[in-house]
Structures are given as C-alpha cells and as structure tokens.
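And now, chain A:
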Amino acid sequence: MKYAFFLGCLIPARELSYEVSVRKALPELGVELVDMKAANCCAPFSIQSVDYNSWLALAARDLCIAEEMGLDIMTLCNDCYESLLMVNNLLKKNPELKDKANQILSEVGKEYKGKVEVKNLVDVLYGDVGIDKVKNAIKEPINGLRVGAQPGCHLTKPKRIHFELLRGFKELDELIQATGAESVPYERKEMCCGGPLRDINDDLSRSISREKLRALKDSEVQAIATVCPFCFLQLDLGQLEVKRHFNEEFNLPVVHFIELLRMGMGMKLEDWEIKSHRIPITDLFKGRL
Partner candidate 1 sequence: MGDVAGTPRGNGILVCIQCGRCSSGCPVARLTSEHNPRRLMEMVILGLRKEVLSTQLPWYCLSCFTCLDRCPQGGDVGDVMFAIRNQAVRQGNIPAGVAAQAKALYETTRVINPIRSALDKRASLGLWPIGTEGLDDVQKILKRTGMDKLIPSH
Partner candidate 2 sequence: MTGQEPRIGVFLCHCGVNIGGVVNIPEVVKYAQTLPKVAYAEANIYTCSEAGLASIRENIKKQGLNRVVVASCTPRTHEPLFRSACREAGLNHYLFEMANIREHCSWVHRQQPQRATEKAKDIVRMAVARAAWLEPQEEPTLEIKDTSLVIGGGITGMTAALSLANQGFKVYLVEKEPELGGNLLHLHKLYPTMQNTSEILEPTIRSVNASDKIETLLSTTIADVKGYVGSFKVTLARAEEKREIEVGTILVACGAANYTPPKGLYQYGVYPNIMTQMQLDELLKTGEVTKPPERVVMIQCVGSRKGEIRAMDLAGFPKSDTARLLGKILKAKKEEGWPYCSKICCMNAIKNAVLVKEKFPKADVMILYGDVRIYKEYEDFYSRARERQVKFIKHIEEVPPEITQAPDGRLLVTAYDALSGQEIKLPCDWVILSTPMIPRKEEVILARMLKVPISSDGFLMEAHVKLRPVDTQIDGVFVAGAASGPKDVPESVVSAHAAAARAGTLMANKQMTTEALTSVVDEDQCIGCGLCEEICVYGAHHVEEGTSHTIAALCRGCGACAAECPRRAITMQHYSDDQILAQVKAALTEES
C-alpha cells in the first residue's frame, strides 16, 4: 500500500507529533508514504469563503501532483480531506467544472484527469489495511481505557452522506476498540469542536468547545482521541482557553488516535511528543510513554 502523503499546513506548523506518529506507525502496518513536497494548501474553508474558482484550482493542482505520482492521496487533516475529496468528486462528476479548473491550471501547465482517490487516515487503516491487521498489530492492548472519540465533522460530511443515517462513526469506534480501549458513546458526538470559528469569533468558538467538553465529561471519558489536528488543537489547547475565559476546568487528556494505536502497538512516545500535549497525558499512560 503506497500513498501520496498530504501533510497540509497545520500539522508541520503546530502538530509535529501527529506527523511523526504516522510516519512511525504506518510502515509497521505495511503502508508506504511518499511526500508531496510541491503541494500547496488544500484551500480550506477560509479560502473557499473567499473564492470558489480558486478553491477548485488550488485543490485540483494538488490532485494533479498526486496523479503525476500515480498514487492515491492520504490526508491526516479533516479540512484537507474535505477540500480535496469535494473537489475530486465535483470535477469527476461535472465536466464543465473540470474544463473550468483545467483552463486555470493551464496557466501552470497542469491538467486534472481524475485518476486518483482521496483518502483519510481512517479510510486507510479501516478500509485498506483492514481492522484485523490492525488488531493483530496490537502488542500491549490499552484495556479498560474510556475514550471519547472525536471523529470531526468532515470525516463523513464531504461524502455528503447524511451521517444522521450512520450515527456513531463506526469505523473510528472499531479502530479504537481494536487498541483495547473502549469508545464511549456520548451526546453530541457528531458535534463540531468549534475550531472553524477560531480567529473569526473566538468567543463562540470556545463556547462550542466547552459544550463538547462538558458532554465528554458527563459520560466520564478518561481521554479524547482525535483524527483531525484542528479538533486536537481546539480540544487540547482549547481547554486552557476555556479555563482562562470561563474558568471551567476539565483536565481531559487529548491524544491523536494514531498515538493511541502506536502505544497499543507497543511503541513508546518520546519526551518531546509527550510535552507537546497541553493537557498532561503522563499519568494516564504511565509505562507506555
């Protein structure tokens, strides 16, 4: 299994530990990652809000790069996933849009052909690697840990599937169970982390995070597992901000799901990685770090 590895902007800038865990864990599961060094930003919501055509063209350019590599794309960030998948679907379905994008791309000597798929970490682990292979890779199961999964909005939404009809995000749940931990159901599981309003309306953004955190607290989870680096940032760093503004404290450790998997596979986290969590995880994962 070989993928064009789409890093996006946030991970190299803020969530290095996510990237590192992926680079360490996936090869163990037979996944080979090839970097997309010439890629540009996926054109997330902020850019989509400014101009539609630019969104199409920028995302299409990244897709072209993957096509040139002849590889499907794997993203880590839900925003990148949403943007690239949406555009890929749009251009595949709609020849007019495809021509429009290609006219713009002709400026930079590229042409979108529609030959690759866009996948996210969960798709790859659950769909391509397979849940059994993941289970087998678990050496030190994280038994008994009550985890609240935060799949993030754009894991399912960009497929324009009514997730009302597939509540609970069974793929991520099963992956968490595979590590031996328990994926605890909680109210508003499908609810947004609040991240998208960061820098637009911080107060609202934090209030939403608070609601989410309250729901998680209510169902007595010990840790939150995220897939999207934005969700991670919003719920990890966010807890400090919530504490500062509403002086309401949760102390819920947040981990990237891949870290959970990695610990389950018996790979210890390094000191700097542990420190990169604003809410300390040391007590919770004693002996695994």
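Assume a residue touches a chain if its C-beta (ideal position, glycine included) is under 8 Å from a C-beta of that chain, and two chains touch if they have at least 3 such contacts; residues count from 1.
How were these picked? Simply put, all candidates are chains of the complex that A comes from, given by their letters.
In this text, all values refer to a predicted model and were calculated from it rather than measured experimentally.
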Going by the C-beta definition already given, which one of 1 or 2 is in contact with chain A within this complex? 1
Candidate 1-touching residues of chain A, taken from the complex the two chains share: 9-10, 12-14, 16, 19-20, 23, 35, 37-41, 43-54, 57-58, 61, 90, 97, 104-105, 107-108, 110, 153-154, 157, 160, 162-164, 188, 190-192, 194, 196-201, 204, 207-208, 211, 272
